[in-house]
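Inspection log for the structure reproduced underneath, given as structure tokens.
Only one protein chain is missing; all other protein chains are in place.
Presenting subunit A:
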Amino acid sequence: MGMLDHAWLGVLAVFQGPAAFSLFSLPISFTLLLVFAGFVLGIVVGATPGLAGPMAMAISLPVLISIFGYSSDALLPVMGFLIGVMKGATIGGAVPAILFNTPGTPDAFMTTLDGHPMARAGKAGKALRVAHFSSVTGDTFSDIVLVLCAPFLALLVEAYLDLPEKTALLILSLSFIAAVVGGSPGKGLISTGLGLLAVYVGSGEDFYPRLSMGTETLSRGFSVTTAVLGVLILGAVFEGMQETFHDHRRQPGATTHALTGDQVLRFADIRRLLPYIGQSAVIGTLIGALPGIGSTLAATLGYTLGRTRHQKHQPAGAPGFGDGVPEGVAATEAANSAVSGANLIPVLSLGIPGNAAAVFLILAADSIGGFTPGPSVFRVPSEGINPELVVAFGLFTAMFLANALNWTLGGLFMRSMGVMTRAPKHILLPIVLLLTLTAIYVQEPRMEAILFALAFGFLGYFMRKAGISPLPFVIAFILGGTLEQTARQAFAATGGDPFFLFASPIAAFFMLAAVAVIVFTARKPVT
């Protein structure tokens, strides 16, 4: 069967999978239902300051796995739900940014710059419509690029990269992520080193579990769940609690601004906004395709380039970016939303997660089994079916399904989420903490798992307080095992060549690039 046959099977797997219920005699599959549920949940958490898509993913995962089990039939419903959350949270973050000058997600900060002035001027409805239209357009563009690029990139990797090159590529990815995430290559390398060290505790090929200090507690090592949820989610919860609690003031009463004038997004508006959206969608997609670079940078770049364009084309004296112009909202939202689809390019084609949402997709695939993101996913067998390729196209279908929901219902949901901004953060965070600890325990029912997760949570908290991004830690923890395994195989396959990482031009190039990216980012002027 060819690639197109697999694509069609993927579409069918989404629409004709096990049915949850029938609507007018039409069976609605679990995957459809869960993409919808995830999408709605994503908008809710995105619109709630202090909560975020990854938190919802972390908490939902054990429940979903309990419902659907560990069979390959579980993959599409569970991962479809996570994709729904990812998409929903992207547009949800703009709601509090526009209505109350409080970004629901970090990447929505730039949206406040023009979105909130529009709301203050009585144009909140229009600002939300602009944000929604731009976000969905950027996201859809990014998904199209993902579908077109990921399979070909994977095929290229399979065709040209052997074990030494794959090892060097993993080192390059870790080095790149360390260099670009958080703006400090030194701190990025520290975060990466800590993640690698943590994943190597209690593992290895010898009978003695290395770095376990002879203790039974460490001999089993740390599970992905405890490390990832600890550093990423608990660390963020602790930091959020510290900031909220010690403010000693509740969130100020949200002030609503009366709507005045035309709130509709008209065709003329769309025509005027499209160049900004197009430019930002390309920027977001390019940035998203590189692992580790978040949507915050995409939003900043999209906004900056949009402002330059606006200055060129606007008559003198007209309101500019920052004064509440729809172009500012469009440039930001298109850029940060375009990151989400493209971020899955390195995940699906190389198995390298680029952001927190991708980490949870890998975690889901790892927990359920039967789908290992990486180049082998896109291998077309000479005869028979590659089930992983069917799942990959099923995921693409789920993404476009979420986009369809976004185009049709997203705006409506988004505009009704203003109430979530009033959810008191200081009450939500302790509940999220208990919820996360419970989610960890049900996945790994021993108190040690909770203690490890809390220890990682405090590590994540202090890393954040010291300006060290926890994302390289998490990505290194996930890739550490693969890196060691690939290196061992490459070393053995080259007959124990100590220079196996420099034996081929491609591997040598990757290794030099890994060093160069650190050197060049470290040499940038101090700001």
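Heads up, the rule we're going with is that a contact is a pair of C-beta atoms (placed from the backbone, for glycine too) under 8 Å apart; a residue touches a chain by one contact, two chains touch by 3 or more; residues count from 1.
Throughout what follows, contacts and distances are computed from a predicted model.
Novice: Quick one: find the hidden chain's UniProt protein name among "PRC-barrel domain protein", "Acyl-CoA dehydrogenase", "Tripartite tricarboxylate transporter TctB family protein" or "Autotransporter domain-containing protein".
Specialist: Hidden chain identified via UniProt as "Tripartite tricarboxylate transporter TctB family protein".
Novice: Identify the residue among A:F21, A:Y160, A:F245 or A:F499 that touches the chain left out of the display.
Specialist: Counting the whole complex, the residue in contact with the absent chain is A:F245.
Novice: Which residue, A:L23, A:L156, A:I427 or A:L512, contacts the hidden chain when the whole complex is considered?
Specialist: Answer from the full complex: A:I427 touches the omitted chain.
Novice: Out of A:V130, A:M399 or A:A487, which is the one that touches the chain we can't see?
Specialist: Of all options in A:V130, A:M399 or A:A487, contact with the hidden chain holds for A:A487.
Novice: Identify the residue among A:A423, A:L454 or A:A503 that touches the chain left out of the display.
Specialist: If we include the chain that is not displayed, A:L454 is the one touching it.
Novice: Which candidate, A:A121, A:L274, A:A404 or A:L435, sits in contact with the chain we can't see?
Specialist: Of the listed residues, the one touching the omitted chain is A:L435.
Novice: Which residue numbers on subunit A touch the omitted chain?
Specialist: Residues of subunit A in contact with the hidden chain: 62-63, 66-67, 174, 178, 184-194, 196-197, 200, 204-208, 210-214, 238, 241-242, 244-246, 248, 426-427, 429-431, 433-435, 437-438, 441-442, 445-447, 450-451, 454, 458, 461-462, 465-468, 476, 480, 483-484, 487-488, 491-492, 496, 498, 518, 522-523, 526-527.
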